[in-house]
Every structure is written in structure tokens, then in C-alpha cells.
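One structure, as C-alpha cells, below. Some questions next.
Every protein chain of the complex appears in place save one, which is left out.
As written, the chains take the letters A and B, and residue 1 is the first residue of each chain.
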Amino acid sequence: MKRKDLLGIQDLDRQEIIDILDTAENLQEISTRPIKKVPTLRGKTVINLFFEASTRTRTSFEIAGKRLSADVVNVTASTSSVSKGETLIDTARTLDAMAADCVVIRHGSSGAPHTIARLTKARVVNAGDGAHEHPTQALLDALTIRQRKGRLDGLKVAIIGDITHSRVARSNAHLLTKLGSHVWLCSPPTLMPVGACDLVTTNREFLHRTHSMEEALSGADVIMMLRVQFERMDESFFPSTREYFRCYGLTRSKVERAQEDAIIMHPGPMNRGVEIATDVADGPYSVILDQVSAGVAVRMAILFLMLGGQS
Amino acid sequence: MTLKLNYQLMNADEVSGTLETLADQIVSSNAGRPVVLLGIQRRGIPMSQRMAKRIAQKTGRAPQMGILDINLYRDDLTRVATQPIVRRTEVPSDIDDKDVILVDDVLYTGRTIGAALRALIDFGRMRTIQLAVFVDRGHRELPIEANYIGKKITTKDNEVVEVRLQEVDAEDAIYVMENS
Partner (left out) sequence: MDLLVKNGRVLDPQRKLDSPADILDILIRDGKIRSIGKELTADVPQFDAGGFIVAPGFFDIHVHLREPGTEEAETIATGGAAAVAGGYVAVAAMPNTRPSNDGPSITAYIIAEARRSSPALVFPIGAISKEQKGETLAEIGEMVEAGIVAISDDGKPVMDARLFRRALEYAQLFDLPVIQHCEDLNLSKGGVMHEGAFSARLGLKGIPSSAEDTMVSRDLILAEATGGKYHVAHLSTRRAVEMVRKAKAEGAKVTAEVTPHHFTLTDAAVAEYDTNAKMNPPLRSQDDVDAVREGIADGTIDAIASDHAPHHINLKMLEFDRAPFGITGLETAVGLAFTQLQLSLPRLIEMLSLNPQRIMRVTPWGIFEGSDAHLTILDPSRRWKFDVNKSKSKSRNSPFHGWDLSGKAVATIVGGKLVYEDRK
């Protein structure tokens, strides 16, 4: 990988994205072997620096690193230590002292990985920063879509939920429009960011926004439901979960507006009965479990491309 | 670095003929037992495919096939390229107690085969691992020899042996090039 860090899909060009997906596909096979390990990243140190709790993403990166024989260390940093005076620069210096080759960072503040990346020699992978980006999520979503639909251009993808606070929505919007698919962002008016039309800077005509779930779902090839993040929301974005489910929840009858073979995705964890009905989540077109397996493959690809070459 | 042609080692007929000979040798050495042909990326793959056809003709049974990419196992990975490429690997899951024939185009230092052996360890316990190569050009750096050799030649350090196969290179031929 020619760049030092993976901070956002915004920075990648079309070819880089395709190279990552191709590599991920070729590495996926390792997870099907009886001995799920290759020695490629032996002796490399990967640190999972998670300032925000997340079992699934952290575990996914851990498995990915270990399958490539890297030494993976989990560090749960608490943001409260920062308010005691420790700054991001101290964190970065500690990482260099530990001779980390790669740091995977998840943080509650947009831009934190950027700051750390500037201050450390280690290669930084953004595992989610505030509401800004979650690049590996978008990549695994893309891999899942590509494997199910055979392509990533010319699709209609509906992303439905709390767009304002969603880094998954932003990363996917960047990736899918770069590759030539139409992205429909759909949310209640209170959860659509001012400036949503200017979210992407290339292929802008591929990005659409609507408050109507019917419009978003009509003829969609891919339906991506976002988690309603109660812990991130202030009061007054929406009166109640019951009302949210009625207006923006994905039910069987609403799914029928989409293409017959539309796939249903969710970054997880799901709030069953809030943004997605249980029967839809467990139905035949739900690819939520495929996303998990794609996640390990994509993260293996990222670690391999970053650390597997000339040091 | 410029490559110029030194001489042609084989033409198209010789290439086909050699592959058939290799296939026949494999059949007779593995009397009766089913073999698994594992082509090493990249040219080992069309080689093994053609050999498999010949084996099917001769024995009436097509051998199991597989693909092995050794880029994840090179010992000089960190010195290969700044942009590592990983290709497809497909190894049959029921490989225990089988005779596996690694198929590659050129045997040189032996490091590629060394990496392939490291790869195969994690896939199971094969009965035997054998090696079929088109050209053995000498200059071994590891104690590794092939069981089936298409042609053995001596080469100079600054020479490069190029095996060209229809499926990948639009022609069948083997050239020995020189680095000037």
C-alpha cells in the first residue's frame, strides 16, 4: 500500500479499492483451511488501540492479524485518561516506544486517528472515528456486495437510518459512488446532516438524499440498515423507538418495494424491532453473516498490504 | 536492466512433447495411486492442467487439481517488492495420505519450492510430496531436487530462463535470455 495510513475511503482511488477487494478475496481461503494460519506477518506487531468499546470489530482485526501470524495486542484506552492531562501525543509516543508496526484505532472523536497518524511512525488503520469514517466496514460491505451481485457499479444502494451520526454511511457513500453505484441516503429530517449533498467530492451525481423510505427502497439492489445509536443521540431527534420503527423500520412489506433479489445488510449490532424486523434480519436475503466473514478477509488484506512488503 | 535473447531452448512442439513426457513419468512412478497436481502460481497452473489431460488420457481417470500461491510463505518476502501481490490458492481439503506433485516452470535456487513445502505442512499430512519442473537451471541455494525434470541445463548467473505458455503468454516456447 503506497500510503502510510488508511484513514478513510475519501483518500482512496478506485483502483486502490479494487486492489484491496481482490487481495481480500484471495486471502479469504485461509479461513477455510484446517490450519488457519500463514506465516506472512510473523514478527510484526499490531496494536488494537480501542478508545471506544467494540467487541466485534476488535475481534475481527485480532483474528485477521493472528491468521497472518502477527503478534496482536489489544489495548483498551480510556478517554478519561486524556482529560487527566495525557494527550494524543503521549499515546503516539508510547506506540513508537513499543515499536508497533501497525496501530488499529477506534475513537469516539472524528479526526483522532489523523492526529495520531501524524505523530507516530507506525502505520495507522482507522477502525472508526466519531461520525467521520469506518473504512474497513465499507470495504467489507463492498466485498459482500461484489460477491453476491457480481459487480459494484450500476447498483442502487439504499442506506437507511441515522445518517448524521453514522461513519458507516459516510464511508459507504464515498466507496460506492467512487465505484459507480447510486447511493440513496434516507433518514428522518432530524437525522440528515446539513451539507449531505456535498458529502462526496467526486461522482457527486451518484449521491442522493431523501426522507422517504419508499423512494429509497424502490428498485434497490442493496438495502443497508444503520443502527439507531441511542448512546450518541441527544434528545429530540425522534420521539420514541416505536415511532421510529413505524416510519423507518425495515419490515417484510417494505422490502417488497426493492428488487426481488435485493440483499439486506447491517453493520451490526442490530436493534431488532427498532430499525429492522426480526424476520427480515434472519431472512434468506440477509447477508449479515457474510459481512462478518468478509470483515476478517478485508482486514487481513489491509494488514497484508500494509505490512507484508518491504519494511 | 535490459534482457536480450541468448538462445531458444524449446519450440512449441518440444514444449508439448516435454509436458506429455513428464505426465507419463508421473503415472509410471506412482503406479496405480491417485495423485494431486498442485500448480504453483503462475505458470505451474497451465502446466499442471495440460499434464492432467494427458494423465486422464493414459489412466482413464483425471487427477485432482489444485493451485498454490507461495507469496505468503517466501522467506525473502520483505525483499521482494514494496507492493506484495497475493494470488489464489486452492488446495483440496482431503489431501491426507495422497501423493502431491508440485508443478513449477523453472527450478533455480530452490527457495520457491522451500516456501511451497512450508505452505503444504499446514494443509495436512500427505503421503509423499514430489516435484515436477520444466527446466532445472542449477544454482541451488537449498538442498532441493526435482523428481521429474523436463530439461536440465547449465546457466550463467546473469541469464534468465523464460518459459512461455499459450494460456498466459500467447505462445509455447522456452527462451534463455541474458541480462546486460
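To be clear about the criterion, a contact is a pair of C-beta atoms (placed from the backbone, for glycine too) under 8 Å apart; a residue touches a chain by one contact, two chains touch by 3 or more.
Please read all numbers here as calculations on a predicted model, not as lab measurements.
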So which shown chains sit in contact with the chain we cannot see? A
Of A:S110, A:T210, A:T241 or A:N271, which residue touches the hidden chain? A:S110
Of A:D129, A:D221 or A:E275, which one is in contact with the hidden chain? A:D129
Out of A:R170, A:R227, A:K254 or A:R299, which residue would touch the omitted chain in the full complex? A:R170
Would you write out the residues of chain A that touch the absent chain, in ascending order? 10, 82-83, 85, 87-89, 107-112, 114-115, 129-133, 167, 170, 193-199, 201, 234
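The rule is short, and it goes like this: only the chains that are shown with their structure count from here on.
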Flag every residue of chain A that touches chain B in the complex, lowest number first. 1-2, 23, 26-27, 29-30, 33-35, 37-40, 68, 304-305, 308-311
Going by the contact rule set out above, which residues of chain B touch chain A in the complex? 69, 72-73, 77-91, 93, 118-119, 122-124
